[in-house]
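Notes follow once the structure below has been shown.
With one protein chain removed, the remaining protein chains of the complex are shown where they sit.
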Amino acid sequence: MGDVKKTLKDIGSFMKLPGANLFITKTADLFNWANKSSLWPLSFGLACCAIEMMATFSSRYDLDRLGMITRASPRQADLMIVAGTVTVKMGERIKTLYDQMTGPKWVIAAGSCAISGDHYRHVYSVVPGVDWIIPVDVYVPGCPPTPEAFIDGIMELQNIISNGKSNPTFNSVDSERPNIDEIKVKKKEILFNENFIDGLSLINKCKEIKSEGYDYINFITATDFEDSLVLTYLFTKNNNNEKVEINVKLDSSKKIDSITQIYPGAEWQEREVFDMFGIEFKNHPKLERILMPDDWVGYPLLKDYKMEQAKLPYRPSREDYESWKTKL
Amino acid sequence: MENKIIEKDFGDLALNMGPQHPSTHGVFRLKLHLEGERINHVESYLGYLHRGVEKLSENLDYDMIPPVLERDDYLSPTSNSLGFINTIEEMCNIEVPERASYLRVLIAEMQRISSHLVALGTYGLDLGGALGGGASLFLYCFREREKILDVLETITGTRFHTNMNQVGGVRYDVNEESLKKTHELIEYLKPKLTEYFDVISNDEIFMQRTKNIGVISKDLVLSSGGSGPVARGSGINYDIRKNNSYEVYDNFSFEIPMGSNGDSYDRTIVRMKETLESIKIIEQVLSSLPEGALCSRKPLKSAKLLKPPKGSHYKAIESPRGELGFFIVSDGSSMPYRMKIRAPSFSNLSIVEKLLPGTYIADAVVILGSLDPVFGDVDR
Partner (left out) sequence: MGIFIEFALPIFKTISILILIVAYLVWLERKVAAKMQSRIGPYLVGKPHGLLQPLADALKLMLKDDSSPKNSDRLLFNFGPIWVMVVSLASFALLPFIFDNQMINTNLALMLFIAISSLIIVGIFIAGWSSNNKFALISVIRIIAQIISYEIPLIITLLVPCIIMGSLGFSEIISYQKNSWFIFYPIIGQITFIIFFISSLAEGNRIPFDLSEAESELVSGYTTEYSGIKFALFYLAEYVHLFGISVLGSIIF
């Protein structure tokens, strides 16, 4: 928006007409007024804060009073409200969406997760603040911010627009994130020892259990112990609360038969275990990462995996920063 | 032979829905392979909100974990911390005063209503569109939800991340004023919820869009680990509040609403009926709230660190979305060695890949909405 105002001033001084500058500043004010009066946000929510954002749009707080209606397409939106935790996987998409929006455009970072990562700040998959990815105009604090805080943030943005001075903040390409202290993790020996069976007999055992009526699968998970990984399966009888737990100790090859033939619903559960522990399930229909990006290195829930910082796959290039500095 | 060539020529049209899409209820990506408007097969991508809660909690004391967990399933925060705290209390054999248990049930049921209201409202948005009848339903539901949040705010001080539960009891007490407000709320909600229930169960357009759409068979639910309204909509009588009662749910009389067909309509109706049952529970809590202590432990700052005995333990509760369980492996220290969250939305959502092929695009939205996934809960 500053761009338009500058060009207008240039034209004004070029024309050298009496009152031309006044007229043109007034026009710029009019343009600013138009921009501020019809901020159309992108309907886009990430986590808890998005629920509060929806509450702000609903009857009691009604952002339509300020002339705001949500647009689903980023091309028609002026304002992006980043409400919720930004993960590495989502970070790339947020940048794409930001690029797809047509200028003039603004960004509000709502909630402490979008501002700094909050208590997820040091988790491997979380971007510590959306300003590492895109420039941010207004920060709205709170976990989650109340609707009043949202409205306050929007009015603050309107003030910024009507003053014509937009000065978004972002972390430049040179700045590096500070290191955190490593937490020393000690592996323990196996802490529970009931219901262990041999890995080779798992399929037979599952068939047996299923024929007994345990056809509801609760979960599959694994735990990383000192000398081996232990897989835990839990099944429940239909209409009943009888549970049966199966534990399997894995050898160093980290391979086991998949039970998707018997329990088709185990597909996602096994994928999650593969994603987090690197355990390979033989004969699984689609063994891919499910929660982490496909090109992620390492298996986060292993004890050796440190709570290290997210490796941001996308960092805005120097040209991006330069263009933001001049344009905005 | 000729047919095959034609098919090859046109091929599939791969349509990406999400992660930013008005009706994916958060950050979820569906890759639909279309033939005309019919879906051939589906690939789903999740993990856009994976915040590593399980890893994070391996580095936190037991008392520090509940507030983090409340951000997990953000439509019903209390049930998250309730499930975790129930597991810990069973592991350490901690008694809970009866009044605290009643208050826990009160807050949990209030949030069950508000969660189902959000589910219904956003479902209306899926069916309706921005300015249509769907948006009206959305706005009405949020209007009633605001009333519930008001009462929660008077009791706990926050709108919906209440942070009410702590190991051994609850943090906040109710007083006369808040009890009066709760009574007023119940009086206000009862006719409204009944009205919405009547409107929805008889609405011609709603029935046309949802009846016989996305039918989930009993076998599919069971083998996928589906629970909550998704399972009950298919006629499976599985509600942990009844089957394996926790807290003081045994003291109250309420029914478990059930569907029969397992279609989207049944799931929505089950949710609506559940809100009415929750109101019954709240009424019983209010009429029989006992006096007594709030917490069996000392205040947090002076209390000893919790150190559950070595071993593993699993305990589940009924969150609005289904069976929410916690599998905790303790090594005897003050931090969990491993914590697995058994998320209901994750299991429920895994049905979607098997359900969508053969339906139309418009139905895909309806089916996804009827499963009511919360992505903080799916991705954790």
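We call the chains A and B, going by the order they appear; numbering starts again at 1 in every chain.
Here is the rule we use: contacts are C-beta pairs under 8 Å (C-beta built on N, C-alpha and C of every residue); 3 or more make two chains touch, one makes a residue touch a chain.
Owing to the predicted nature of the structure, the values given are computational and were not obtained by experimental measurement.
Undergrad: Can you work out which residue in A:Thr102, A:Thr169 or A:Asn283 touches the chain that's missing from view?
TA: A:Thr102
Undergrad: Please pick, from B:Val27, B:Leu127 or B:Ala231, the residue that touches the omitted chain in the full complex.
TA: The one listed residue touching the chain not shown is B:Leu127.
Undergrad: Give me the chain B residues in contact with the hidden chain, please.
TA: Chain B touches the chain not shown through residues 13-16, 21-23, 34, 37, 125-136, 139-140, 143, 205, 361-362, 364-365.
Undergrad: Extract the touching residues of chain A with respect to the undisplayed chain.
TA: Touch set of chain A with respect to the missing chain: 4, 30-31, 33-35, 37-38, 58-59, 62, 64-67, 69, 71-73, 75-76, 78, 102-104.
Here is the rule we use: only the chains that are shown with their structure count from here on.
Undergrad: Okay, in this complex, where on chain B does chain A touch?
TA: Residue positions touching the partner: 19-22, 26-27, 46-52, 54-56, 59, 68, 71, 74-75, 118, 130, 138-140, 142-143, 145-146, 149, 159-161, 219-220, 222-226, 236-238, 240, 243-244, 310-312, 314, 316, 323, 325, 327, 329-331, 337-338, 340, 342, 346-347, 349-351, 354, 375-376, 379-380.
Undergrad: Note which residues of chain A are touching chain B in the complex, please.
TA: 42-48, 50-52, 54-55, 58-60, 69-70, 72, 74, 84-85, 87, 89-90, 93, 97, 119-120, 123-126, 143-144, 146, 183, 188, 191-192, 215-219, 221, 223-224, 232, 234, 238-241, 243, 245, 263-269, 272, 276, 289-293, 300-301, 305, 307
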